[in-house]
Structure formats: structure tokens, C-alpha cells
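Written out below as C-alpha cells is the structure these notes cover.
Missing here: one protein chain of the complex. Every other protein chain is in place.
Every chain is named by a letter (A, B and C) in the order it is written, and numbering of its residues begins at 1.
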Amino acid sequence: MERHRLLSELKKSGPGKVGVVLFALLITVSIYVVFTYPPDFGPIRWSNPAVWADNPKAAPPAWIHLFSDTRPAEHQVFETTSPVHAPSGETHDLEYVFQIPFTHQADEPPTFLSFALARAVYHLRPPVVTVLLERPDGEEFTLYREILRGPRPGESPPYQRHFTEPLRVLLSAERRAVEAVAGFLKGLEDPVPPQEQWQRNLTAALFGSPASPEAFGVLSGDYNLVVRVMVNDPADSVEKVRAVVGGSVFGALGTDILGRDLAEGLLFGLPVALLIGLTASLINTLVGTSLGLVSGYLGGVADVIIQRAADIVSNIPLLPLLIFMVFILGPNLWIIILILVAFSWPGLTIMVRTMVLQLRSGSEVEAAQALGASRTRIIFRHIFPHTAPFVFAQLVFFTPSAILAEAGLSFLGLGDPSIPTWGQILEHGFRTGAVFLGYWWWVIPPGLLIVLTAITFMFLALGMEPVVNPRLRRARSWRLWR
Amino acid sequence: MAFMEIKDLHLYYETTRGPLRAVEGFSLSFQEEGKTLGIIGESGSGKTSLSLAIMRSIPGNVSTYQGSILFEGRDLMRLSAAEFRKDIRWKKISMVFQGAMNSFNPVIQVGRQVVERLLSGDGISPRKAGREAESLLETVGLSRDVAYRYPHELSGGMKQRAPIAMALYLKPRLIVLDEPTSALDVSIQAQIMNLLKQLKWNLGISMILITHDIALASDICDYIAVIHGAKLMEYGPAENILINPQGPYTQKLLASIPRLHGDTRPQFLSGAPCDLVSPPPGCRFQSRCPSVFEPCREKEPPWLEVAPAHWTGCWLYAK
Amino acid sequence: MNSENVLVKGESLKVYFFVRRGFFRSTAVKAVDGISFQLRRGETIALVGESGSGKTTLGRATLGLIKPVEGTVCFEGEDISTFMDHRIKEFRRKAQPIFQDPYSSINPYMTVFQLVEEPLIIHKRGDRKEREKLVIQTLEQVKLIPAAEFATKYPHTLSGGQRQRVCIGRAIVLEPEYIVADEPVSMIDASSRAEILYLLRELQERRNLSFLYITHDLASARHFSDRIAVMYLGTQVETGPSREVIEHPLHPYTRRLLQAVPEPDPRNRFHLRPVIPGDPPSAMDVPQGCPFQPRCPESLVDECTMIRPPLNEISKGHHVACYLQGKLPES
Partner (left out) sequence: MVRGITMVLVLIAVQFLLVISLGITGLSDRMLEAVIGEELRALRPSLAETIRDPDELEYALRVRREELQTSYGLDRPWYHRLPEMVSRVFTLDLGEAHTLRSFTGSNRVADIVLERLPNTMLLLTTSLIFTAGIGIAVGVRLASKVGSLSDRIVSYFSAVSYAMPAWWVGILFILLFSFRFPIFPSGGMYGTPPPPAGLFRFLDLLHHAFLPIITLVLASAGPYIYVVRTMTLDVAQADHVTVARAKGLTEKVVSRRHILRVAAPPIVTGLVLGLAGSLGGSILVETVFNWQGMGRLYYEAVVGTPDEMVIVALTFMFTLIYVIARMILEVLYVILDPRVRYQ
């Protein structure tokens, strides 16, 4: 009876409806994440700096330009494997030329310019790599010129370079680029900004021309990044060239200080949060309910022991102990869940026991006993169904507590490092000073997601309240800290 | 002038299916002061709602509350809430609620609660209040020290007497008693009824006794009103109703009481009172009535005086 | 008395509960304190008394739901406390309770069909088909007609009387021989009480059932039982044929109890009803001698305060436990 009421009540109440819709949404997104993300997302992607090297650091989300008049520099990544020119076999034409044309249309210069080169092979002498920037005003800057590393002792040809780790160069910080700019400025007649000023912000000079003695104006238009690789042997090769024009904004939710795409990490956090919440809640419910049933129905010594234990555990201030235990036992997701359960079962146990005691002396159970029903039958058919709606509501109610608890632990740096969670993202942001630097995109979305997830369950619980309330409100689960 | 006259009283509750008609078009005049009127009805007939309507103690989910209650020439329903509180509530009309054990605040001493009305506001000294509470409790047959006990320390019978003491506090002219003895053993029930009789005789207090037990009503009531399905079915002097009932419902109700003496077996009324959210047209008793005929199903029965001061609402007596 | 015909027999039954008082002490609540009775096949005994007189406890003891501290309950001549595993199950099939509150004694999560079927499942009766047939038959017997329609309903959609019929159906589906009906109609509207009682009587006649009818309603006891046993504070003070006990009560307690019952008579209102003074005492401290003696309105003889009066047969089948027999005026 009450099972049906539970559902119909959920559909009727406002919070219940909102809860159901949100829950469906969370589940759908989680399923998407589970199927599209690699299972070891944490170690191989999130915590691997190489993956994020090309991204702008601490960039706000791309959509903020909707709220400002200036057009931000777009983040552009180019990669090519086909040179416009390759060695033809004649001895004086031993050169690979890669061209990366791009357009810069913004009210500010790019935040950086970088290039990368991967999988080079040579046979005699190491190739020479030169990088040039052709600007829309026809100027040409040589940004970089280096020779790849020569043969190591004991190495024999063909020599392979940058196969595992590409050669990565931050062009906008290169000495040669500074020289190129200085040369360019010297040729101008108008007064130009002093070197101390533009050297700190080289991209402004690379992507602009002096607009006044103080500052550079942005030079919009088509640029071309040319990468020349001089080789000594026609059999030498270069496979891949990559260029990144660093933007000032990135993606849907921006990046963190390491250039990680926050949207990606936050999305991964959703199934993790649901996993933590639901698993902890499920185990907690299972443990709490069974102990309550045992304690209430069997009575005697078992009852006394369980009740004393519940009394003690429920009076322990949770968070200090939780921090301590996680610190001792190590930050592992499952350990965190188990510790959470270890300190949270008494609420449910006490509630279930009280109900069982009432039911046990009631006439329904007595009638079943008089029929000769077995103990198992009485517990599962005549006692458990009465407690089920309350147990279920507790299940829903405990879930956000567990999510919040994990987030709190993660925020203290006690999260499982192999699995990125919202709490950990927040912790990283807080620890690296995101708050004090005003990196709001790093701090607000993870918190909002925690709230959204927790509130989904709160609304579900609120929707069930009319059915469950009289007894639920005596349960003490809300004492869980936040 | 009648002592109390209720005219066309309605009380509907709001439900998800529509209004639940707990009291519908209830009219009766309670002629003499110092007498007792019994209101008899099965569970779900609206008798408790009627008592709440008379006391103007209506709960929040009431959708319709109208009609008039003339008491000492004043229409109680037209009085403002403040006037009603100042002049009528507990001063002229008091009440003993159903479920006496819950009538008392568990954390305040019984005596304080008995004389609480004046303690808060109109102001009497606590000492005087204490003495008054003691003597009131004595009036209802409780010892003086009960005044200083908490409700959970009283036995069932004592708990039943204390609300009566509370109702007597301001010497009201009318006490509404809602099932004052339900869930009590016959022996305690008889004690309480004796107490009520003594109050009636000695203090001349008028009472309205609401109960499902017509035999219990015979113990004290001078007039009896029978309600069924939120409607008044029959009303008259106790002699007429108990000995010579006219409406089929009253007849059946009386026949369903097992008699202690004599071998007449009790009869029974099968079926349940009609649904008060969507009642059938015509008489509310039609589905259970043994002598139902055409008009009962079509139109509401007329209210007829079948004997002096004895009224019944039944098509059987329509000419 | 033909002993072959006796179905249930209690011999000097005593049921005590122990209640913690303070930290170490505990007091015995003497709910049933030395009661013997015999219930024949096809007979109904009404157990009458105020609340706290121990009548419910006695009923539960005869079903083996509570263990007496002393005395035995025999069912078909055998002590039920000696029943082991399968024997106890057989006994459970034959002896069934019906409880006062039809709202709390059935599982609200089960349909009427499941409720009535459950005893059959517990006792592994028949296959699905046979059980279905039996359940429908039973529902028809308890007048839940049309049975097929009622079978699919949940209890909360039924009225009090209908629920009580479901309880009765649950109790009789196993074809028991002995039923303890504990105030089966006190939660039902007065106007439909008789209907349930007639139903029980009909089932009794058809199946030769024996009833222990526990009630505080003396009038219904008169009409629906063969014998009445009046209980006071865990003891039997009077027992005899129903009519006899009602018309010629011997014990002062029975007399006062009967006088307290109102009959719908308009003359009632002109006089006070004789009442038993005071509250019923608690079973925690039962007075010495006759348990009724502190409230007894009759003049006391010395024995009353010293030794508990034995149950004496005054006329055929009419027993009373009182020293004042012959000294009391005829009622």
C-alpha cells in the first residue's frame, strides 16, 4: 500500500517531480560518461600533464565573451603530417617544409604560441629545425632554430628522436623570437615601446605592431607558421608537426592551472559521485537495516550488544574520526566508503529496531505466529515490508550525505588520487590559490555540481516526506555533517 | 425562545476528490435549559465534526462552514472570533473532547491546565488558581493532589474525569461531550455517567452528548438526535426515540443492541454509511434501508413532525 | 462431563510477566493466576471481564503463544507444551486466533487473496490451483461476495467489518477446530457487530468449531455463547451457562458489572447507576484473599481478606468463588 503511495506521492509533490527529472538527467549523463571515458581516466588522462600541455592555463570558459565587448583570442591547435615540401633526392634540396596557416581575429594577442615536432629519424647528422612566423603585414620572424640531439654513445643509425615525447617549444618565450622582434622594431621609425615591457609579453609584439610608444596594437589577419627541417640524407624524415596558438578562453568550463579541461574532469566526477553516494548508502542501509532487524526481532544479548554499539558509534563526532581513519588507512575510494558506513549505520539501526519492536508485539505478527509461520517468513513478509518505505527513504536521504562527506574529505586532500572527484578539483583550486586569483570557473562549477547532485536526492526525499515523515523525522540521519 | 437553535449548519472538508460533507444542513432546536441532548451516529456520520462546528473549533482543511447557531438570542456564527472568545468560548459553552488521555498537555501539571483560561490573560493569582483547581477536581471525584500531578501520572478513569473538571471551570451553561466514555470499561463508564448526571441535576448544566452508543445516551439524554451520513434522521424526546422510534434507521439502530435481559436476538445493519464526498441523490439511508421505495432514491426526504416534538426525515410518513 | 468431548482444557494456569521496577527489582504481574476450564467441541465460552483482568492473556496461553509459568493447557487431551516441531505445526493448524483490531492484524501490503492464501502456503496445502479454489470458497463463506473481486483488493480499501471477515477467513481456511476470538467486534460499529457474530456462529454450526469468545460486552456474551466465565484480576470469579450467569448472577462483581451495562431505557436518566467504586487495581499488587475484596460493596466476612475463595458449584454447572453465597440478597 505504502509502496504505491510512495510513487504516487513522488509524482504529486513539486520537489518530488523536480527530483525525479534531475535524477533521470544525472543517470543519463553518467551512462554517457561511463561509456565514453576510458576506465582509467584518472591516471592516464587527468593526472597526466602531457595530455594537457597544449591547453591554455587557467583560462576561463569560452562563453564569457558573450558578456564582454572585447573578443578574446581563440585557442587554436593545428597538426600536420604532410609537408608542403619534401626532399626530392637532389643533394642541395634536403629540406622538409611544413606550413601552418592560421587566422588571428581578436582584440587581444594569443596568450602563447608553441610548436611541437614528433618522430624524427636521421641517419648521418642531426637535422636543423627552424620555425618562422609570416605575418599579414608581410614581416617574417624567425622564432626558433635548433639542431636535434646528436647520436648518443653506442647508438647506431637510424637515429630516432622524439618518438615517445615530442619536441615541444614555447615559441613565445624563445630567445630567438625576442631577437627577431627587437630587429623588427629597430627598423621602424616611430618610437616603440621599450624592450623591458614587451619582452614580458612577447605575443603582443609577435602578433601586433606598435600603436603608441607604450603599447602594441593587435594585428589581425592571416598568419603562417613555417617549420623547416634541414636534413642530410633523403631517407631522413619528420612525421608530425603541431602548433598551438594559445587562446585566452577555453571550452565550456575553462581550464585549471595545469591546462586541464575542467568540463572533462567535472563530467567524470558525476558517475563517481553517484557511485560513492549510492554505494555507501546501499551498504549503510543494508548494514543498518539488518542490524536493526536482528536487534529488534531476536532481542536478548544480540540486542543489548547492538544497542550499546549503536549508542556509542552514534555519539562519536564523525568528521574528525573520518579524517583520521582515512589518513591512517590511506585514501582509497572503497576505504572511504566503508569508513563512512562504519560510522553511519546506527541511525537506521535504531529506527528499524524501534519499528520492529512495535511490530513484533503487534497482532499481525502474533497472527502469523499463531499460523505457525517461520521466523524468516515473519521477518520478511510481516516485518520488513512495514519498514521498507522508511528504509528506502533513508537510502535516498543518506546518499547526499555520503557525497558531501567524500567531497569534504577530498577537499582536505584525503581523496582517492587515482579517481578525480569534484572535491579534489576544488581542493586543487583552493590550494593553488584559485580563489584569491579570482578563478571563479574553477571553484563555482564543481561546488554547484555537488549541490545539484545532493539536492536531487534531497528533493526525492522531500517528495516522499508525506508518506514517510511521522517516523522518518525521528531518524537522526540529518546530523551528518556537511 | 429556544435555549439553542441550530439552523442549516454546513461543514465541508477539502479532499482531493472534492468536498467531504461532514455536516450537511443540520437544523434543530434544543428547547429547554438544563436538559441533555444526545447526538447519535455511527463512525463517519459526522458527529465529531458537528461538535467542532458548534464550538467553532474547526480544523484548517475546512472548505465550507456556514449556517447559524442561535444561543441566548445571539448568532454564534456571526460573532467575531474575538467576541466569541471573550463571551462564549469556555465561559458559556465548554467541551469535553474525545480521547481524554490526549486532552492534556503532557508537560504541564493537571491543575494548571484546568484553570488555565484565567491564569493566562485575565489574571488571577496562582495561589487562588491552585485552590480553585483543587476544588474543581474534587467536584468530579478526584483527590486534591491530582492538581499537582502530570497527565501521564493519572489512571484511565482519572484522565476521564479531569477534562470534565476543566470544562466546568468557568461555570458554562452548556457542555459539549464528545464520546466522553469511549474506550472505557463498563464499570468506569457507569462512574462517569453518574458523575455527569449529578452535574446535570446539581448544577443545572445543559449538555450535548455525542456518542455512537444509543444505550449510553439513554442514561442521561432528555432529547435524542440521530444522524446518519451527515444528515439528521430523527429528533425527539428520549421516550419517543427509545420506545417508539419512527425512522427505519433509528429502529434498526435500536434493534442492533444486544439486550442483556430477554431472548430477543440483536439484528444488524449491513453495509456501510454512504460516501460523504459523492452521496447518492435522495435519502442517505436508502442503500441499507429495509423499507426503501421509489421516492427515497429521487428526492431528499421531508422533515416531518410525526408526534409532538418528534421529528423524522422519512418518505414513509409523507402523505 | 464427557471427557472425550473436551477439546481444550486448562488446568490451574498461571501466567506471570516480570516488570523491571527500579534498577534491580522486578515485580511479577500476575496476568492469569490459577485458572482451570474445559471447552467442549462445538461450544463457545465467553470470557468476560474489565481490561486488565487477564482474559486476553488467557486466550493467548491456550494458543501456546505465551508459556504459562504453572499449569498446563491440553488440546485433545495432550499437553501443548510437549508439542515439538511437526506436532506444534499441526496444533497451529487446529487452533487459530481472531484479533480485536482488524486494522493492525493483517499485512497491509498483501491482497485479500494473498492474506487468505498465506496459511495454506505455511502449511504447504495443495498446489496453486487447489489453493486458489480454497481461498475463493473461504471468501464466500465469510460473505465477501463477489469473492473474485474482493480477492484482488488491498485491505485499506475495505471497511472495518470487511477486514474482520478477511481475518476470519484467514483463521478458518485451514479448517481449525478451536478459535480464540479476542474482542472480535469491539472495533466495529455497534450496528454491524451482530452481523460478524452471526457469521461466527454460522461457521461454528457448520464445522463444529469451539470458540473462546473474549469480550467485555456482557450482552453479546449472553446471546453468542453457551457459557460465560467472569474474570477478575487473573482469576475466575464466576462461571456458568450464559443465561444463568446473566439472569442469576451470584458473585458481587458480576452483579455490579451487569448493573453497569446500560440498556436503552429512557428511565435510566432519572437515577444513578450502582457502580463498582474505584479503579480496577493493577495486576502488579493483587490484594490478599479475595482479589475483589477491596472494592466489594457487600459486607465482608473475615475470610475475604485472608484466603482466596475457591470456585464452588452452586447449581448445575454454575460455579462461583465467593464466601458470601447464601448471605447475599437475591438479585
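Quick note on the criterion: a contact is a pair of C-beta atoms (placed from the backbone, for glycine too) under 8 Å apart; a residue touches a chain by one contact, two chains touch by 3 or more.
None of the values given here were measured: they were computed from a predicted structure.
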Requested in this report: Name every shown chain in contact with the chain that has been left out of the document.
Outcome: A, B
Query raised in the report: Among the options B:D8, B:D75, B:E153 or B:D275, which residue touches the chain absent from this view?
Result: B:E153
Report task. Could you tell which one of B:Q66, B:N102 or B:T264 touches the chain left off the display? Result -> B:N102
Query raised in the report: Of A:M351, A:A393, A:L414 or A:M464, which sits in contact with the chain we cannot see?
Result: A:L414
Query raised in the report: What chain A residues would touch the chain not displayed?
Result: 14-15, 308, 311-312, 315-325, 327-329, 400, 404, 407-408, 411-414, 426, 430, 435-436, 438, 440, 443-444, 447, 450-451, 454-455, 457-459, 462, 469-470, 473, 476, 478-482
Report summary line: For chain B, residues touching the missing partner are 55, 57, 85, 89-91, 94-95, 97, 99, 102-108, 116-117, 120-121, 150, 152-153, 163, 166
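What we mean here is this: only the chains that are shown with their structure count from here on.
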Requested in this report: Express in whole angstrom the distance between the two chain centres, defined as the mean CA positions of chain A and chain B.
Outcome: 69
**Report entry** Centre-to-centre distance between chain C and chain A (centres being mean Cα positions), rounded to whole Å
**Finding:** 70
Report summary line: Residue set of chain A touching chain C in the complex reads 1-3, 362-364, 366-374, 377, 381-382, 385-386
Query raised in the report: Which bits of chain B are touching chain C when the two form their complex?
Result: 36, 42-43, 155-158, 185-191, 193-194, 197-198, 212-222, 238-239, 242-243, 252-254, 256-261, 265-270, 272
Query raised in the report: Of all residues in chain C, which touch chain B in the complex?
Result: 50-51, 159, 161, 189-195, 198, 216-220, 222-223, 246-247, 256-266, 268-269, 272-273, 275-276, 279-280
